[in-house]
Structures are given as structure tokens and as C-alpha cells.
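Of the protein chains in this complex, one is absent; all others appear in place.
Note that the chains are named A, B, C, D and E in the order they appear, and that numbering of residues resets to 1 at the start of each chain.
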Amino acid sequence: MAAPPQPRLGRRFVQQLADGDNVEEVYLCTDKQMRANRNGNLYLQLELRDRTGAISARLWNVGEPVIRSFEAGDFLQVKGKVQLFQGALQMILNAVERLPTGKADLADFLPHTEKDVSKLYERLRFFLLRLGNPHLRALAECFLMDQDFVGAFCRAPAGVRQHHAYVGGLLEHVVTLMEGADRLAPLYPEIDRDLLLMGVFLHDIGKVRELTYDRSFGYSDEGQLVGHLVIGVEMLNEQVGRTSDLTGERFPTELLLRLKHLILSHHGTYEFGSPKLPMTPEAIALHHLDNFDAKVHRFTRLIREDGNEGSTWTPYDQSLDRRLFKGGRDGPADENGDGE
Amino acid sequence: MAAPPQPRLGRRFVQQLADGDNVEEVYLCTDKQMRANRNGNLYLQLELRDRTGAISARLWNVGEPVIRSFEAGDFLQVKGKVQLFQGALQMILNAVERLPTGKADLADFLPHTEKDVSKLYERLRFFLLRLGNPHLRALAECFLMDQDFVGAFCRAPAGVRQHHAYVGGLLEHVVTLMEGADRLAPLYPEIDRDLLLMGVFLHDIGKVRELTYDRSFGYSDEGQLVGHLVIGVEMLNEQVGRTSDLTGERFPTELLLRLKHLILSHHGTYEFGSPKLPMTPEAIALHHLDNFDAKVHRFTRLIREDGNEGSTWTPYDQSLDRRLFKGGRDGPADENGDGE
Amino acid sequence: MAAPPQPRLGRRFVQQLADGDNVEEVYLCTDKQMRANRNGNLYLQLELRDRTGAISARLWNVGEPVIRSFEAGDFLQVKGKVQLFQGALQMILNAVERLPTGKADLADFLPHTEKDVSKLYERLRFFLLRLGNPHLRALAECFLMDQDFVGAFCRAPAGVRQHHAYVGGLLEHVVTLMEGADRLAPLYPEIDRDLLLMGVFLHDIGKVRELTYDRSFGYSDEGQLVGHLVIGVEMLNEQVGRTSDLTGERFPTELLLRLKHLILSHHGTYEFGSPKLPMTPEAIALHHLDNFDAKVHRFTRLIREDGNEGSTWTPYDQSLDRRLFKGGRDGPADENGDGE
Amino acid sequence: MAAPPQPRLGRRFVQQLADGDNVEEVYLCTDKQMRANRNGNLYLQLELRDRTGAISARLWNVGEPVIRSFEAGDFLQVKGKVQLFQGALQMILNAVERLPTGKADLADFLPHTEKDVSKLYERLRFFLLRLGNPHLRALAECFLMDQDFVGAFCRAPAGVRQHHAYVGGLLEHVVTLMEGADRLAPLYPEIDRDLLLMGVFLHDIGKVRELTYDRSFGYSDEGQLVGHLVIGVEMLNEQVGRTSDLTGERFPTELLLRLKHLILSHHGTYEFGSPKLPMTPEAIALHHLDNFDAKVHRFTRLIREDGNEGSTWTPYDQSLDRRLFKGGRDGPADENGDGE
Amino acid sequence: MAAPPQPRLGRRFVQQLADGDNVEEVYLCTDKQMRANRNGNLYLQLELRDRTGAISARLWNVGEPVIRSFEAGDFLQVKGKVQLFQGALQMILNAVERLPTGKADLADFLPHTEKDVSKLYERLRFFLLRLGNPHLRALAECFLMDQDFVGAFCRAPAGVRQHHAYVGGLLEHVVTLMEGADRLAPLYPEIDRDLLLMGVFLHDIGKVRELTYDRSFGYSDEGQLVGHLVIGVEMLNEQVGRTSDLTGERFPTELLLRLKHLILSHHGTYEFGSPKLPMTPEAIALHHLDNFDAKVHRFTRLIREDGNEGSTWTPYDQSLDRRLFKGGRDGPADENGDGE
Partner (left out) sequence: MAAPPQPRLGRRFVQQLADGDNVEEVYLCTDKQMRANRNGNLYLQLELRDRTGAISARLWNVGEPVIRSFEAGDFLQVKGKVQLFQGALQMILNAVERLPTGKADLADFLPHTEKDVSKLYERLRFFLLRLGNPHLRALAECFLMDQDFVGAFCRAPAGVRQHHAYVGGLLEHVVTLMEGADRLAPLYPEIDRDLLLMGVFLHDIGKVRELTYDRSFGYSDEGQLVGHLVIGVEMLNEQVGRTSDLTGERFPTELLLRLKHLILSHHGTYEFGSPKLPMTPEAIALHHLDNFDAKVHRFTRLIREDGNEGSTWTPYDQSLDRRLFKGGRDGPADENGDGE
């Protein structure tokens, strides 16, 4: 997140550390290496991390009991001093202690949406519970009644690296898409608005099982072997059977096929992992809308987070295969200005 | 257009002809071949066309003066009788006469947007004249003061075959995009709304010179050799010099580069003929929004115009490389439940 | 199939018709067009078909009741005479009558594997019921106990056009793959043989719902919108829950993921519609084995069925993007020398 | 090779070295750099290697005569002590001496198939000398009588990096393919078994000249400029003329074309360097069988050699563009187990 | 060739036939179909061809002896009358007789270079016999002493359809390339001129065996299964052994590799069938020079031969994936100004 971490009382974030600071704080240990100095004495070289960044740390003259007391992946209560070394800050540690599981506040260790999750969720409910099609509305209710699902859906990121890669990112992405779909739908009367909104809701639900987002962001085995498109269809199959309790009717066959198709085709082409090309108006609309939001989010974020004021361009980004134009020091707003 | 041609008094459209009709009407001759029958007598085999379709026509026993009196591409005043031959209608002609240039009402011969062009144009002016950035607003005014440009912009199709392939299609496409950009922009505060709207206006202006749309839709020599992206930049260069008369200032250099970049990159990738990839937030937004409108328009039109009720699918479409799903006889609305 | 249709008593196959024959037989009408002759009299131009080929047919001077009495797609009892017209045979009909649904013997109208389906099915059972892994064996039993599934699995073709495009083709393809997997597995001790064989069984099960194979071969709506890979995973999910009745244990999580992955990745690459690349030894083995069988089947069939003795090459095949080499009249065996 | 190097008496392999060891042994020097320490004294930084791995080595305070006495690529008799430095082992050398050419036992420096080469070769002869086609059998005999060829064929690896990248790898790959072809051929009666087996034998023979495998694996000039496909055809041309001495007949023209085609097309597509697509059943069979063996070998090896027990996945492999799934600690065998 | 066939005494070329002509002439029969008219009488529908074009021909009321007396591919002595039918000319035949093999003058039936073949050949000898490198000069002499090779090299076309598709086309293409290489070489002193010129000579020699050019242009079995790149290397191998008789030395190894590489890499990329990318300066030079000549030849020929004066563009050309611009009626010369 580009925004400064909202400082909570007492927590010293990595981004706040300065040369000479004495620190007593909990960090996530993400790398641990045993080394020997020139005299053959062993020391530990660690990487400590929270959601604002990472810092190297060194613990001199360690013995086996300390070495064995924790692993990379553990949360550590550390005590030490920050110093400048070869142009960068590092921490010289006096003591480390493994924190028992569950004691760390995960919110400190994973980046988080800047938006209010409960408001986003309310907005999601607002759209879903007002769907005109009774079957789709019932289907949405089934999902919303599933507490485990709702909890995961509000926590999952939308991706590991690319766009919305933070806690709450999936929810934020979906709600933005819903706002967009809601605004564009009236311009295209031949688009089935309810179907499109339901597609927006469902298209990435598989990510709650595809991704892991407890200590750091990654992929589950299921995520890599099956993928969120097919997982999404499985989750849809699980909920759709329950709708008849609410509607008193069987969920329409063709409508269910259209929903599955929306999920499976939303990457738009085979090379991006969709096993089916979009073949309905709502499917092609969802694909392009999703792409619009993801790419605009990606572009604005790369520009916002680029700290290098010496260039009008961001560094080369491999996955986009391009650099982005940031423009003049005063930015585009300046060009528009009335006072010029 | 799927809608039936609004019948004007007296005009007999091709689509309205029936076996046995006697016809006196003007058609565009789009093919002309001289043939000999078994006895060696010459006859003319013609294709006659208006905006509703085409019909074969035959003129028996012609001499050289008639043969030389007109060419394919001319409008012909014809007299003849419609008959069924080998399962299709054809016209047996008694007389043909070349119509002097300018006498035919072109609206009868080219498909036309179903929307009201003057209302679309008013909407375009509404958006452009309310742009906050004075340079962009002045640029828009320069374009709108150019009567030749405005006339062509309101007549040009957006394409020859793919989407919005009818008179007024370019204007309709641009105005729909403006409505969309206007609705989505508030969701993305880091997007420069004025820049995006100006990009929407400019992105396809080169089509007024790339395409021909007098008798039928096609490409001009300039269109094929230079293309509407570069023509658009040329047209922008021609107008941008005049803005200082309105603003009293030189048009900002960086702003001009951003506009050119919006035009040149809007196809999104090299393989679709953009010499530059989108490298600003507004450029990537324009590309995806343009794609959204073009593809949704294409999908809904193919489904709407497909007359074959015997299949839930449209025929295979080569350029999309897929068939589209039309669904049940009663359409998607039907799926949504009992009372509807 | 290249083999001559085994003539049943009384049935006159299209391939057996000759100039001058009088015919009374049932054919599938696959095209029906009303036309008018020079005098304006209506006649019907039909295409009649059985599994050996197609023939044009004409019914002169028809009135509306006859015209309305049947549609393309119906089976017709016809009476007529065969004659040579413009270098090809056609049938001049005296009478046609629509056959009630269910009266036609479908085996006459769809091509069929030349192998014995019941023997193929026994071989399938042989392999599946001897699997060493109790969970996989139980899963196989669940499928085999499902009569509807078994019936469809033994009837479905493996494809509409490409390879094994005939009734029983799916079963034949799967059993050949099982034989191959069974023979190759001992050469690769690190391959889990049971897992590979189960993957062979499951990889195309979705085709029983993806394809239609009642009157002619085609795709179901579900087949086009969802596809046999995802349908296969759905069918696996439906059966896997029942295995605990047989084993007394829950089906192992990782084993289930591996099975889903085998199904989803067996096309090998994204561009062929797999949403996941093969990431286990069994998945890559299945992909290449499947490809081996499909391509060798395709090549040998194209060569065998090519009737043109005037060329050592088959015609250009678009989907393979090549012609195939048939070689000398006597085939490869002949090259090997006189003494054989 | 994952298997531990079979320790020979006296040889200290790199993999066996431990902190504090005194070493007198021969290693291949694969990198040599002269450096100066803070006091300006020169020292040599070397990389020493045998078939089990590599280790850094340092020789302090060297003068010009020593520096000039050897080059990277030489075998060195070294004397030194192993120590831990910055988390890794390195060797501090007291003495180095260049070993005269031919004195080193190459088997210690290049990885080697774990299989028995003489048994593999016997199996190759078994298959080739039992071919039914007398011309193909005679051709095989000509190759087998060529001692230089046989020697090289038994030593060459099948590749530099990808699959079977060890001494004897080519032979192992070919014999495994022969076993496979022999087992699959009966399932496809239209495949010419003799032709397929001969294709298996010939398809990679060019590798004996394309690759270098004396000190390390690499490409010869001829290998890079011409490639093993065309070299293979050249080698075939050299031997085929001699078959008439054995058969008393000219080698059949078409059969020779089919053999050349098998060699040239076995990579299957242009982008993998085949100048011709497979156009015979045997050619397409060879291509897919070759691919099956190479890929399964690659997958199982990557999984077997991955030492990281902390992940269920191998690291990302660039040429495969994926990670591979290793699964649970107890491996797939566990899932099958009866004892569960 | 667009130029009118130089009329020889007595020969009536297809292009010269007019309505009403009585004809006695030899044509190549390229298609033969037996048909029946409305009364069931058999007639033959033929296609007759010489190097200027093709015409339909009909022989009424034929009996079996005539039908069996010839096949498509034979030269026929025909007698008949030309008439206009359905807008095209056709020939009504009275008599046809198969011409014995070897009696037809092939020059009448295949298009031919407009240039003087013996002058082209002299120019080829001029360049080759003046090569400075004695080994390359000796190699050239070996080829030139091979009468069969020279005969074929002077007759072969350079392709079946694309560029230089006429008798003598290969020679014309090679000589033009030699002139070009001879002119460009002095601008690039680091290019080995002799090597480049020898590469020009050798790059397409394989076409003399890849193509067939006796009655019509096509591919030989060897051409399709092996291809002219590898055939060229084989032909080089056959001649290179003889050079030592002329030079008294062994042909240099590296020089031979460079020649093979020039042949194999001249298509420039894998997708165009080169098994190796160009990796020497001469190889990349040859590739681009070859491409220059082939493409310029193709473009100018398509424009020259396009007869349609109604358009400034040629029709769409599938293999080029574009139309070509012909420009104004008076052509490019006209643009250059009045006084010229």
C-alpha cells in the first residue's frame, strides 16, 4: 500500500525504523541462514518482515538451542538495535523468542485494503439482494448465509502479485466491478443485468480456495492443480442445490449453464487459462470489464508507488512488457489547471 | 439493421419485393456481366441493391448502346417484373436508365443507425463543451467549428463489417463510449477524466478519411496505406495549432503527447496495428472500454439478427472464431422465473 | 469406417444404390428445400442419408400438405427410382412418409466401431477392477454401477470429426489407451500405474454429456458452454462421495486433486483448452499417450479411407495442415523385398 | 544422478567433503580468476568440479609461474583443507599441479547412466538383429559393425541439460523407446513395426557428432551449424550404400525416403527445428513416443532430485514453464497403501 | 508470364482462341469427367490446357472405347470448334486422340522465363569460375561438369506457385541474386564475398529434386518427405569429395560446415522450415537477400499481371495476407512530373 501504515499505539513497523533505534517488537521471520564468521563463530542471518517491508537482522554467537528454537515462517519477539551498514539499515539482535501460534495480529503482517471491509461487504449485499431474478437472488442468499465462505471472501486478496494483492482485495475488486456493471448495464439494454451482476460476484469466488493468505500470499495445492475457474464451478454446484428451498422451484438448467460459462470463460482466451471462449453477451462483457478494472488498478498503482522522482517513467515491468509514463513533476492535474 | 426498413411512401425496397410484382424503382447496380444464351444472343446479368438487400436481374437481348450506357456502381432507374426462379426471386427487366449523379437518395442505399443522429451529436457537444481542462475544451471547439469534419463524423460508419457498420455508426460508438467513460470515471479517481473523454472523442476520428461511405462501405487509398491511427494524429496536429486563439496559451507539450499516445495505442497490441502499447492509465482505460463496447455490440447484434429459430446457436463466425449462444426460444428473460 | 457396411437382409444402403434401381427404404432426411421449376411448379429437393453416405432426391409437383408433413431431421419411408444426373446419382421420389419417432434402427444411420462393444467393455472392467489402490478401485466400481453412465459411455463417440468419430469410439479409444498404459507402465517405475490407468478411464468421461449422438454427432449446449474437461470433474465429484460406502474411509484429498488435475490438464497446453498444464508425471504421461493414440488413429484412418489410387498422397487436411504419404501401391510391406 | 556416487577406494568426491577435511585429490578446474586482496597480494579463486558437484577453492599469494601453469579446463592434482566460510564449504589450497592429458579417469567427472551399458547395448542388438525386413536388418548390421559409431553411441548423452544428460543417456533413451515401441506396435496393426523400430534407432544418431562429451557436455561446431537431424541423414547415407553387400539388392528408394523422413520430422513441428512435419503413421508415432519418454524422464527426475522437503512443489523450471507437484511427504505410494 | 506467348508458326495457344474458331491442335488434358445428359447419353467434360491458359471442352455421345483411350495427364490431338457458352469460351470436340509419350513439345505447356536461358547460364559460369577461393571454385566446377545437374538446374522453376514459378525460374532467381550479392559485397568488407556467392549458388539446388516440372509443376515424394534444404546438403556432399582431384587438397572442414549452414539456414527462421537459424554473417546476408528478391519479384508480378483497371488495388492475396497498391491509371511514372 502506498498510504503510510496507520500507526497503532506501540507497534514499530519496519518502515518506521531509523538508524540507532532500540527495538522490542514482533516480526515475521521469512528467511533464516546459519553462517560462520572468519573466526568460525556461528551467527544467524535473518530476514524480518511486517506488512510495511523487510529488514535484515543478525544474531551473533549463537548456540544450537537458539538455532533450533524457531524456523523461517515463525513470528519472533525480538530485541535489538538498528544500524546503518553498507548503505542499508539492519538490526543487531540481542534476543529472539518464538511467539506461540495465534498470538500475532495478522493484520500487522499482510498488506490490507485501504477501504472499509464492512462497508464493501454491505455494498455487495445491497447489489445481490436486490437482483430481480428470483433464482439468482436465492443463489446469492445461499452464498451469503455460508459464514465460512463470507469470512474467506472478505479476507482473500484478488491475486498474489498483480492487482489487488492485499487482504480484502478480492472483495474490493468485485464491488468495484459491480458498481461499474451497474452503471454500464443501462447503456446496453440487450445485456441481462442480473446475469452480469451475478457473473461479477461469482467469477473469482474460486480464489478463496486457490490462494493462501494466512501469513503470506501464495497458492494452495488445489489452486495450482485445479485453479480458481474450476473451483468456482464446484462451489457454485454446492450452493445451487439449496436454492429450491428458497424458491420452491428447481434452478433453471440453462441459467445454471450460463453461470458456469461466465466463470469458466472470464479470462477471455485459452492462453490465459480459460477452457472456453466467451460465447454470450454477458460473458464477453464480464471479461472486458474485469480486464478494465484489473489493468487500470495495476497501472495507477505502479505509477503511484514509484518513488523515483528522477524519471518521468516507471521501471520496466516484465509482466506488462513495458514502462509506464508518469509525466511531469506536477502530474497530469497540472496540465488541466485553471491558473495556467 | 435488424429493424424493418421504415417504408417511405412509394419506395419499393428489395426486402419488400414478391413474386409477380411489377416494379419501377431506383437501385444501385453492384455487378454487371454480359453473357450469351444458347442461341448466341447477348443478355445482361445484373445485381441490384439497396440498403435492405440484393436481387439478381436479367435484361434480355441487349445491344451495344444499352450495354455501354452504364457501369457497375451507377444508380439505375429500372422497370421490370419479379419472378421466382430456382428457389429465389429475380427481376426480368424491360428497361434500365442510368440516374444522373446526385439524384439518388443515398439514405436508401446504405444502412443507417437507428438512433437520432442530431440527438447523438448534441450529446457529444454536451460532453465536450463541459470539459474542465481549458486546453482540451478549446481543442474540442476547434473540431466542432470545422463543418466538413462534423459532417463527415456524423455520417461515417465505425467499420466496414465488424461493429457499427452503418451510417452514423462512428458517432453512435463514440457517444456510447463517452456515456460509459463518464459513468466509470468517478470509480477511478486516479484517471484524468477530461483526458479520457478527449481520448474517446479522438481515438477513431481518422476513420472519416480511412473509410469511404458514399455508395457502399470501403477503404480509401489513404486508409489502406496510412490507416486511421496515423490519420487521426495528422488531424489532431491540424487542429491543435488553433487552440491558442481561444486560450491565449500554447497547447501544453506533454498533454499533446498524451493525446497522440491515446490515439496510437488504442488498439492495445502490436498485432492489432497499434505502433505503441498503452503506457498511461487513460490509454489502457480507453483500450479496454473501446473493446467492451465493440465486442458487446458485435455479440448482441449477431444474436439479434440471427433468424434461424431451429438452433440455440448462431452460425460459426470466422473473425470471432466461435459460435454464440442464443439460448431458449423465449430468451434469457424466460429463465428468470414464473411470473415474468 | 472403411469396411463395407455388413449388409442386413433387405436394407439398401446409400452406398449400394445403382442407376436404375427401384427403392423402398428408410433414410434420414438431412436437408429439405422447396423450389420452383421454370413453370412455377413447386418441388422438394432433399438430402437423404444413412451411415454409408448421402444422395440427392427430388419429389416433383408437391402440394402444401406433403410439404408440411415432415422436416429435416426426420426419418422418411421413401419410394422412388435411382438415376444418373450430371455425373451423379439422384433419386426421383414417388412417395415419402415420415416415420414415427423410435421406429428407425439408429445403427443404420450412425457409423459404428468395427470392434465388439461388449468385449471392449469387459476389457475395461478387467483393468479397473484389478486396480491395486482400494480407493481408485472403489471409485471405478461406483462408475460401473451407474447404468446410465455405462450405457452412454459405451455409445458415445470420442469426437465429432477428428478421431474415433463413431458410436463406441470413446470406449474403443479408452480401452486402447489402457492397453498401452498397462504395457508402458513397467518401463517407468516412478509412474504410479494405478493413477495413470484411472486417469485414462476418467480423462474423457465428460464427453458423454458434451456430445450428442442420437441421430447425428454434435455438441450439446452444456458441451459448448462448459466442455468435457469441467463436466468430467463434475462427474467425478458426483461419484467420489460414494466410495466411502465401499472402503469405509474418506477418499484421500490429495488423490482426488491428482485425479481432477489429470482430467483438466490432459490437453497438455492452454491453446488446446486445458486450464492447467500437466504438473505430475502421470499427467504428462496421460497427455502424450492420449496424443499418440489420437494422432496415429487419425493418420492410419485418413490413409486407409483415401480412395484415390492416382496419387501417393492423401488430399490436404486442414486441421493437420499437411498431406499424408501413402506410398507405393503395394504399401510398405512391398518395399521389403521379394522373398517375403 | 540422484543415487549416491558409488565410492571407489581413495576417491574423495566433492559431495563427500566436510568441514576440516584434508584433501589430496584430482578435480577438473572449471573456472580460474586472479584477484588481489586488500594488501594487493594476488590470489587465485578457482572452481573445482567432479561428477558429484562443485566447490570454490582459493590459493593465496601466488606468483606468475603458478598462475601460468594451468588453465580452466585442466585437471588439477590439488592439496588443501576444507573449511566453512559464509555458510558454504570452500577449499584452501596449499598446492596445485596440472595433470597430464589422459591421466584423469573421465568417469569421475561426467555423470553416468545408472544402468549397465553393456546390457543396454545387448538389448539394442536383440531388437535390431530380429527385424523382419531384410533391408532394415542389413542397415542395422552396417551400423553395428562400425566400431567407432558403436563406441560413440554408447557414450553420448541424449542432451546437454534437459533429459538423459549423462554418459550412456542416448543409448538408455533409445533402448527404452524400443521397448515401448515393441509393446505398443501390436495395438496398431497398421503401423509398420520394423520401420518404427528402425526410426527409433536412427532418430537421434546425429547426436554422436552434434554433442561433445569428453570433459563436459556441450555442442560441437558441426552440431550448432548443421544439427543432429541433418547429421543423422548424412550418417544414414553413409551406411545405406553398404547394405547391398549383405542383401544382394539395392536398398529400396521409398524405404530410404521414409527413414530420412522419420529422422527429419521427429521433433514434430517447425518451431522445434524439424524441417518437415510428420507425414507417415510411423513418423507421427515416433514423435509422440519420443516426447512421452523425454518428458516423463524429465518430470520424474526433477521430482526425485528435488531435495527441499519443506515444499510439496519443485522450484519453477524455466524451460517447462511450470513447477511440478511432488505431493505429500509419504508420496503417491502412500495413497495406494493397503495399510491405511 | 504476363507477356503474350511468342506465337510460333501453326500453334494455336489457348489464349488466342476466339468464338467460332475451328481448331486442330495438341493440348494437355488436365481434367476428365464422364457425365450423362438429360436423356442419359454419356459425354466427356474435359479441361484442356497449354502454358497460356485453360479451356473447357465437351465431347458428345461417347462410347466406352473412346472413354478408355486416354486419361487426365495425357496430351491429346483434338479437333473441334470454339463457341461462347454462358459468358465463357468452350470447345465442342469432334475427335480426340492420345499423343504418344514424348511427341509433345513441353515448351508449349509450361510457362517459361522470358529471359535467355543460355545467357543466364553463361553469367552463372562467369561468377562461379572467377571465385578467388580455390576450393569453392573447384566445387563449382564439379557441379558445372555434371551434365544432368546443369540440365535440371536450367529447367527447374524456383517454386510451384509463389515466385519465379516457370521453367528457368530457379536459374533466373540465382543469377539475379548473384548480381545483387556481387554489387552489395563491396559495401560490407567483413562479408566473405566468395562464400556468399557460393551460398547463393547452392541455397536452392535441392529444388531440382524437390520439384517436378515435366508436365506441370509439383512436388516429388522426396521433395515432400525430405525437402530441398536437406537434399541440397546431400547434393553438396556428393560433389565435395571430388574437389580434391582439382585442388590436390582435402576440402577444408570448416568451410564445408559453413556451406551446409548457408543452405540449411537460408529460410531464416524455424517456422519457415529452416532447422537452424543463420549464425554467420554470410548466412544472415543470404537470407535477407533471398527474401528481398523473392518478395520484390512477387509484388511486381502480382501488380503487373492484375488486369482489373477498375481498382487501384490487387485482389486480396492469401499467402501475403494483404492487397497490393497499384496506384493511379498512369502508374508511378506519372507522379514524377510533366516533363519526363
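The definition used in the following text is that a contact is a pair of C-beta atoms (placed from the backbone, for glycine too) under 8 Å apart; a residue touches a chain by one contact, two chains touch by 3 or more.
Source: prediction; values computed, not measured.
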Visible chains in contact with the missing one: A, B, D, E
From B:46, B:124, B:156 or B:233, residue that would touch the chain that is not displayed: B:233
Among E:113, E:224, E:243 or E:280, residue touching the chain not depicted: E:280
Residues of chain E in contact with the chain not shown: 132-136, 176, 179-180, 183-184, 187-188, 190-192, 194-195, 249, 252, 254-255, 258, 261, 277, 279-281, 284-285, 288-289, 291-292, 295-296, 299-300, 303-304, 321-325, 327-328, 332-333, 335-337, 339-340
Interface with the undisplayed chain - residues on chain B: 221-222, 224-227, 229-230, 233-234, 237, 254, 257-258, 260-261, 264, 270-276, 279
For chain A, residues in touch with the removed chain: 83-87, 312-313, 323, 325
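We adopt the following convention: only the chains that are shown with their structure count from here on.
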Shortest walk length in steps over touching chains, chain A through to chain D: 1
Centroid comparison with chain D (C-alpha atoms), farthest chain: B
Residue-number overlap at the chain D/chain E interface, same or different (half cut): same
Centre distance in Å when chain A and chain C are each reduced to the mean of their C-alpha atoms: 46
Numbers and ranges of chain E residues touching at least 2 other chains: 221, 224-225
Arrangement of touching chains [line / ring / star / complete / other]: other
Contacting chain pairs - touch in the sense defined above: A-B, A-C, A-D, B-C, B-E, C-D, C-E, D-E
